[in-house]
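A single protein chain has been removed from this complex, and every other one stays in its place.
Entry: chain A
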Amino acid sequence: MSPEMINLIVQATGESLFMVSVAALLGTVFGLPIGVFLATSRKDELFAAPAVNAVLGMVVNATRSTPFIILVVAIIPFTRLIAGTSIGSTAAIVPLTIASTPFIARLVEAAIREVDAGLIETASSFGASPLQIVLKVLIPEALPGLVLALTLAVVSLLGYSAMVGAVGGGGLGDLGIRYGYQRFMPEMMLAVVVVLIALVQAVQSAGDYLARRVNRRLRHR
């Protein structure tokens, strides 16, 4: 494999990591509060607002059911508004964030719902406000689940990031399509796949390790 090809791979890996990490960060910033709200706003819950919960749930479902490649194209005007351009890795962060936010929100909702309702009652019984219950009880208790949720989101984002090549987003997927497929360079395709597999493995292992570290539930002396 030529030095030029290795250069291309390194550059594309950098672009992928950039897109994925920024999108994961923004997706968490937006998705975490939405997920917490979804998990605590049904009837008789902490922030009971069943109507808002239902509407938000529908919006989340709609976004999640739109195929990512269609989402990317459909929101080009919005992307241009936010990023100033609709091509390149920075622009790709916009659709990646919009796709990952509802995904992360649903995962966060599931993790928060796993927390024993008795703990909410307990905290209420000594006068904790709803916000204190979220910050001091729900999120810390759901942390192992939240770490695994985020890991899953990052892995999915790596897959999504391969698709933004279609609109000039760069990254490993783009490299694989343009060189490996269109220029018929199977060794380039193989290299891209190997790097992606290694990245997914690394992310999953790191997530699993971290989740175990923060999980006090099953640890014994």
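By definition in this document, a residue touches a chain if its C-beta (ideal position, glycine included) is under 8 Å from a C-beta of that chain, and two chains touch if they have at least 3 such contacts; residues count from 1.
Everything that follows uses one rule, which is that contacts and distances are computed from a predicted model.
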Protein name as given in UniProt for the chain not displayed, "Methionine import ATP-binding protein MetN", "4Fe-4S dicluster domain-containing protein", "Tryptophan synthase beta chain" or "Cytochrome c1": "Methionine import ATP-binding protein MetN"
Hidden-chain contact residue, picked from the options A:7, A:61, A:129 or A:205: A:129
Hidden-chain contact residue, picked from the options A:8, A:25, A:83 or A:143: A:143
In chain A, positions touching the absent partner: 116, 118-119, 121-129, 132, 136-137, 140-141, 143, 214, 216-221
